[in-house]
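Note sheet for the following structure.
Omission of a single protein chain aside, the complex is shown with its protein chains in their original locations.
Order of writing sets the labels: A, B and C. Residues in every chain begin at 1.
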Amino acid sequence: MYTCGLDIGARSTKAIVLEDSERVAGRGKGLTGYKPAESAEQAMEEALKSAGIKKDSLQAIASTGYARKVITEGTQFTTIGAHAAGAWRSFPGTKNVLVVSALTHAAIRLDENGQVHQFRMNDECSTGVGRYLERVAKTLEIPLDEIGQLALFSKDPQPVPSNCSVLAENELLNLISREVKPADILRGIYDALAERLVGLLKQVWDENSGVTLTGGVARNPGMIKAIEDIMGVNLNVDHDAEFAGAIGAAILAGKTEKKETEEVAA
Amino acid sequence: MLACGIDVGSTATKAVIIDGNRVVQGRGRVNSGANLSRAARHAFLEACREAQCHEYDVTYILGTGFGRSNIPFSHSQATGTTCHARGAIFRYPETRTILDIGGQDTVAIRINEHGEVLDFCINDKCDAGNGRFIESVADLLNLSLSNIGELSLKADKKLEMANVCSVTGEVEIINYLEKGQDVEDIIAGIFATVADRASSLVRRIGIEEEVTLSGGVTANRGMVKALEEKLGVHINCGVDGVYIGAHGAALIALEKAEYTPGGW
Amino acid sequence: MHGNLKLNSPLLDKSRQIIGKWYAQGDQANGVDRKVVYHFQPGSIHELLHAFGFHVVFPEMNSIHSAVKKLSIEYIHHGDTLGFDQDICGYVRNDMGLMGGPAKGKSPFGTIPPPDLLVLNQTGCFTYAKWFESLARMYGCPLVMLDIPYTRNEELNASDKKYIAGQIEDLIKVLEEVSGKKFDIDILIESLGHTRDAIDLYLKLLDIPKARPTPVDGYFEITSFMGPITVSRGTVDCVDYYRETIEGIEKRASEGRSPFGDENFRLVFDGPPPWPSLKEFREMFHKHGAVGVAGTYSRVTCDYEGMETDASQPFDFLVDLASRSYFNWNIEKRRNFIHKLAKEFDADGIVFHSVKSCKPYSIGMLDSRNYFASQTSIPVLFLDSDIADPRFFSNSQIRERVDTFMESVASRNLRMKSTG
Partner (left out) sequence: MSDTEVEYYPGGEVLPGSYRELSSWKEKNPGGKIIGCYPLYTPVELVHAAGILPATIAGAGQGIHYDHSRGSLEGFICSIGRSTLELNLDGALDSLDGIVFPSICEIARGHSGIWARQRPECPVFYFNFPQNLKSPHSREFLQTEFIRFREFLEEISSSKISDESINESIKMYNDIRKRIEVLNGRRCKSPAQYSASNLYSIRQIGLLKTPEEFASLLKQEVLKPLEEMKSEPAYRLMMIGAFCARPPMELLKTIENLGFAIVWDDLLLGQRWFESLIPTDGDPIENLTGHYLKNSVMSSVAHHAPDELEEFIRTEFGKNCADAILLSPAKFCHPAKADFTWIQRICKEQKIPYITIEYEENMSDFSMIESQFETFLEAREPSPLINSNSGGGN
């Protein structure tokens, strides 16, 4: 059985084709831009192509993410529900999930069945972690996928203490004008972001269980290291962490489909 | 004699070289990036190239903008506000109000007929980053910066942002997109919002005509139109408005060079 | 180059000693030998609490010291974890994080003993009530309120004063109960005698910057001389401290050296200092040769100016002490006062420092700024950051504003000189 999960985020749109609610058969990704429906269509096509199947082989489609409502097909799930399901698939038994995306972040506490037990979303004034990192990369003139790595080389991290991305950008400019090394700036930025995220997580977390990181920022080594340093534990990060929402949606789509089939059969 | 002003802004670094008759001889503009002294040097050399002069021909160099202390080869510095005032009054002798929409800050400046700063107002902390907000929105919508100004002119309506904050403003944009709103209307709304913030700063110091706009947004027709609508007055605005600060700095540099016996 | 003000002067060491002694008393007070009362600084009447032998803790002081020692962010994070929203005053989040977080009141600058009683003198700030309600929940200790009405007109009216006096009477009963001691008015009167002496000296200190050039910075330096009158008013130590401080400053003046090099600009400050970034903030002004000559913050505990009561009428004196905090004043009274300071201290400009945490202090500042900009010829500068949360101090932004302001004041002064 194939199902497709679409995660239409503020920044990028991800599509996953899942085989039997478990194996990732195909992936697709692109910027959301100002035509989210078209971007979703393209991402899905890419995922179908890489899975080597046609759209009519899909049993179910589900969408999640910020702009999920532009998708009229299939079912819809909230970002938190989808990420929880995606995280649970990669790390069964994980109780704590931290979702870090372009505009929002959230801490989720799961119960022993992988069900959302509690969650906290970012407050308004700390919106935009991923977007902020993008702008940092741009200002520093370093490719986005390299800043995380670069931060690991910091010898003298410079604090960039701010909850707010606007103020943090000003602080960034201040550090640039003080001619601080980019690696040290970046490490400082990751430390500040990590504090923000861990603060949110601690409001809901189960300290006896591991923490799973998902979302667009999840694969960023600088981010992972900074959180790990504060928490003193290793994070669960799947190589598909960025696709966790789409994977979760695909899983949930499969379950809904299954249930409906059962209902019809009954 | 040649004098140069270098304006190291948060987004772009600009340089203007003038001669002893205050005529612009060369201009340079580069991205500021992460190395401000390099940016300053590049902008300066670009201006020298255009002026067809050797860098040693420039008698006096004055730095301005937020990175003004990062220009190791400058002779002195002045803040952006002072330089904008000088640059604006030189270009538009009747101007009394200047609005500088920069990357980091928006500043409204009231000046007298000599170009001296009488009062100024800078945006609230929470209102920060107007210039960069526009840039960031273009990026989010996957559009080029030069496109969005023109696009906004095609709008049927303006979807203004309720949010003060430019970061949460992006959340609102996504929400509009999800509801299927036209991108033109969204952009027009963003310009109206930025114009709204800027005009409230101008009102705080009191609008006195003529009003001059400076900064990178001068090249953005949609933004200029939105500002004129909000302020209800004509705005002096040239496409090279981004150089006003550097130009003002060059004018001050020339004075300093003239007043300092035997050069600097 | 302008002279760098050395804040490690002997004058400050003495202030540190007094504060250190006060923290040490806190360390010793264990709730059995010596009971602990929490109380707020603005409108503090700690002389009355001392008369019952209480050790008095000022929770804002915890937060100020955390900020100055660069610890606030750590405590604020703990406060966040306890669920205090970031729109709540940073002092509260810091203090809650310090007291209710893993530190449990133990900090590098001293151990804060838990309270036996909370005397909530609510003057000017509504958050104070919430702060003490939170502490009362945390420690399960009694809370007694002393509600100070707002200064709606020029002065409090008779009914306001009667209300305060009545509550003080009731407070005495509670204090007797909790301390197990009878109220001894003689102890109070003696202590209030020292208070009066300290006040007179303090007022003299505030006036010194009227001199041109001033031998003391009336904002940055005097702010750091405020500790003793805040925590140890009513003691001989406090009186001695101000006597010695004034002598020290007079000596500085007689030696003809100004700690600031050229005194290019004289500024009046409204608002509390940004504690976590105090030094950076100060240097932004001093590098221009701009000195503070007066500030409203030195009147935040109480505006002693023109206060006529003394130890001979102890209760009237207490009512005055309780009700004359600057930030319990209406906006017009504040505006007039700032104007008066600007004139009396011959200021070149007014700096408004608005802080997100302290709404009672900051609201109206922007409006007052507009008033001065439009109705007077005094240059004004508006800055915003915070008193506790370092994340709200945007260094580059503030520096840019200060530089611009000083440049425009300089050109204005030049213009005024040339036109006579």
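Odds and ends about this structure:
By definition in this document, contacts are C-beta pairs under 8 Å (C-beta built on N, C-alpha and C of every residue); 3 or more make two chains touch, one makes a residue touch a chain.
Treat the numbers as computed from the prediction; the structure is a model and nothing was measured.
Every visible chain touched by the undisplayed chain in the complete complex is listed here: A, B, C.
For the chain left out of this panel, the touching residue among C:S159, C:S254, C:S377 or C:T419 is C:S159.
When the full complex is taken into account, the listed residue touching the unshown chain is A:F119, out of A:Y34, A:F91 or A:F119. Across B:D7, B:E46, B:D127 or B:D185, the single residue that touches the chain missing here is B:D127.
Touch with the chain that is not drawn comes from one residue among B:K14, B:R41, B:R68 or B:R197, which is B:R197. The chain that is not drawn here is touched, among residues C:N94, C:T195, C:S362 or C:S408, by C:S362. Although one chain is not drawn, the whole complex shows that of C:E154, C:E280 or C:E332 it is C:E332 that touches it. Those residues of chain A that touch the chain absent from the view are 66, 77-81, 84-85, 104, 109, 111, 113-121, 123-124, 204, 252, 255-256, 258-259.
Where chain C meets the chain that is not shown, the touching residues are 82-85, 87-89, 92, 120, 122, 124-127, 129-131, 133-134, 136-137, 143, 145-147, 149-150, 152, 159-160, 162-163, 166-167, 170, 330-332, 335, 354, 356, 359-360, 362-367, 370-371, 384. The set of chain B residues touching the chain not shown comprises 121, 124-127, 160, 162, 164, 171-172, 174-175, 178, 196-197, 199-201, 203-204, 230.
The definition used in the following text is that only the chains that are shown with their structure count from here on.
Highest inter-chain contact count (C-beta pairs) belongs to A-B. Centre-to-centre spacing of chain A and chain B amounts to 36 Å, using the average Cα coordinate of each chain.
Centroid to centroid, with C-alpha atoms defining each point, chain B and chain C lie 40 Å apart. Within chain A, residues 125, 164, 167, 170, 173, 177 each touch two or more of the remaining chains.
Each of residues 66, 104, 125, 128 in chain B touches at least two other chains. On the chain B side of its complex with chain C, the touching residues are 66, 78-82, 104-105, 107, 116-122, 124-125, 128, 204-206.
Of all residues in chain C, those touching chain A in their complex are 73, 77, 80-81, 83, 85-86, 390-392, 394-397.
Within the complex, the chain B residues that touch chain A are 10, 31-37, 66-67, 69-70, 104, 125-126, 128-129, 132, 136, 139-143, 165-168, 170-171, 174, 177-180, 183, 186.
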